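Quick one: this structure, given as structure tokens, is what I'll be asking you about.
Rest of the complex left out; these chains stay put.
Chain IDs A, B and C follow the sequence of writing; residue 1 opens each chain.
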Amino acid sequence: MTDIVRADGRATDQLREITIERGWSANAEGSALISFGGTKVLCTASFTNGVPRWLTGKGKGWVTAEYAMLPRATNSRNDRESVKGRIGGRTHEISRLIGRALRAVVDTKALGENTIVIDCDVLQADGGTRTAAITGAYVALADAIEWGREKKFIGKNATPLLDSVAAISVGIIDGTPMLDLPYVEDVRAETDMNIVVTGRGLFVEVQGTAEGAPFDKRELDALLELGLAGCETLKGHQLEALAPSEAQA
Amino acid sequence: MTDIVRADGRATDQLREITIERGWSANAEGSALISFGGTKVLCTASFTNGVPRWLTGKGKGWVTAEYAMLPRATNSRNDRESVKGRIGGRTHEISRLIGRALRAVVDTKALGENTIVIDCDVLQADGGTRTAAITGAYVALADAIEWGREKKFIGKNATPLLDSVAAISVGIIDGTPMLDLPYVEDVRAETDMNIVVTGRGLFVEVQGTAEGAPFDKRELDALLELGLAGCETLKGHQLEALAPSEAQA
Amino acid sequence: MTDIVRADGRATDQLREITIERGWSANAEGSALISFGGTKVLCTASFTNGVPRWLTGKGKGWVTAEYAMLPRATNSRNDRESVKGRIGGRTHEISRLIGRALRAVVDTKALGENTIVIDCDVLQADGGTRTAAITGAYVALADAIEWGREKKFIGKNATPLLDSVAAISVGIIDGTPMLDLPYVEDVRAETDMNIVVTGRGLFVEVQGTAEGAPFDKRELDALLELGLAGCETLKGHQLEALAPSEAQA
């Protein structure tokens, strides 16, 4: 893309090191400890037969997500939201985003009257926590659906998963579009965008914000292109993690 | 755009009836009662000399926003968030969006150590409440800044407002991109997008979500084009409302 | 009463300008935007077929009210109670007062197992917000009951409304009893009283408080006389607003 080399030595269109430890949790029906460089998120999927009261009897399932950060995931400690007694706006917003991203690739009719709650807890934060969370959550979700099928809560021929889904951050720094921003880049970005993309390369969510100067259509297009390529790479990591040879505990 | 005529008789690229009652509130330093068709939002701007503790001594001002809905703004009554004792995720998310949108056109150095809080209270809701809120909030903000200048809290030659800002919703319904969705269209939209645009036509925020099927780049482009045109029209309404002849107490 | 002329030019026994915009809200089953001078309260009535669990099966309906103030209704901004996470004592107290006032003129047996919630949101405050709220709430209530009758939730011959109800503030300022106090008078009043009176001129509620010196029986009698006359005038405004010629959506 450009000859610019970033502080961590990456090219502008290069992801950080991505690792996915599938089945990290012995207790959850699906789980993954995902890292995007220094960002580490534990994603667990909890499968329950049945749906919330408001959905009962409609023959549909429900998928939702909750995002949170450990108090010392970041460089300086933040008070716990449980201690403050209320959840902050940012936490709410990201939880809602993750839930929408996952529901976009789930056929809730095929899921049947089952509920899957995905918890994404950031153990260590270095930028891009919401995109790592979505990417890891998909892996946990896929395993939880498989679990439900084995337990016969989901029909043998039902295919609740319509596609895979991944997410990445992109941003403009000193005029240059860059992929997968760590914290030091994130705070300097003029424009910050998170995109959520399906395995087939379609958009589920596009959220771009001018942190500094407003941006134009040309910049928007450059960011989208970078992000689509990044999500394609993430899809590869997800497929590899979910490959049968790495069978889960 | 197309020959499709909507339930309310509008063309696909046509805004609903827009009205802005500038100076609706006798008490606030700036205010506007804005309506986008059946959506009515009261925007008030409260100017305070001084800034929050964490910003003290940096020679910068602060602009923030709070969004809320009256319990019976909608078709059926919702419990008050004050009664529930907590603010919902949607409320938080929209409040944060409005604040970011306004700050994008404010030079906080030029504002000086002053704080402006914009309250956007939805009195009646029929889709697009966040976009009406941003569009009306700009009018209230402009008047509050003018008030601060008259009271000498802001320097005579300072220009805290860098540009105007407006917002509109767009969506794809039955495959057709449409502008400014009322509630009945909003619930049917496959893709729903809110865009925030400056007076110069640059993006401040682009938030697109696939409510149904994921969308591709071509659809995204069509929505952005529609939205840019809509915001250009809204800018006209804002300018008219703020024109000196309609000067207010 | 006396020759004293008040700051706003009124006689001591004169109400401020009263306006009632019946049917202000397109969504509620009954509504009124009422103003007592600079005090503006939006009253909406939400009709629901059915009653709370604790009242089920007793053949009776339920009427309740919630009062709140927009953050910038007053001269300086107050934090939202939803943000503080708790409702203040004053808000609770006024909500309870409005509910009692309305229930005093409702035959809950005739209402049948239906619930009406009246929301009174102060859009602009200049003293007497609770009395304006009660007076406007009656209009919204009357329309909601009419709506329930049209929808056959209330029997054709049932008469749930036993009487009308209105409320006004009175106070002693510099030794002189005065009617309908705006904010500037309210803060100076030695004694402050709110009275709630039915259309037939009977008391529903009498709440008098010595803000300065305690008061004697003679002063109490003077205040009650003023208030009764004021409520009689308010009844006229309510009847006019509810007159068939001003038929509502």
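One rule holds for everything that comes next: a residue touches a chain if its C-beta (ideal position, glycine included) is under 8 Å from a C-beta of that chain, and two chains touch if they have at least 3 such contacts.
Because the structure is a prediction, the values reported are computed rather than measured.
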{"item": "Number of copies constituting the complete assembly, 3 shown", "value": "6"}
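Please note the rule applied: only the chains that are shown with their structure count from here on.
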{"item": "Copies subunit A and subunit B touch via same or different residues, half shared test", "value": "same"}
{"item": "Most remote chain, CA-based centroid, reference being subunit B", "value": "C"}
{"item": "Intercentroid distance (Cα basis), subunit C paired with subunit B, Å", "value": "33"}
{"item": "Distance between the centres, which are taken as Cα means, of subunit C and subunit A, whole angstrom", "value": "51"}
{"item": "Computed distance of Cα centres, subunit B from subunit A, in Å", "value": "29"}
{"item": "Where subunit B touches two or more other chains at once, by residue number", "value": "86-87"}
{"item": "Contact set on subunit B toward subunit C in their complex", "value": "25-28, 31, 38, 42, 44, 46, 48, 66, 68, 70-77, 80-87, 91, 117, 119, 121, 123-125"}
{"item": "Residue numbers on subunit B that touch subunit A, as the complex places them", "value": "86-90, 92-93, 95-96, 100, 104, 163, 193, 198, 200, 202-210, 213-217, 220, 224"}
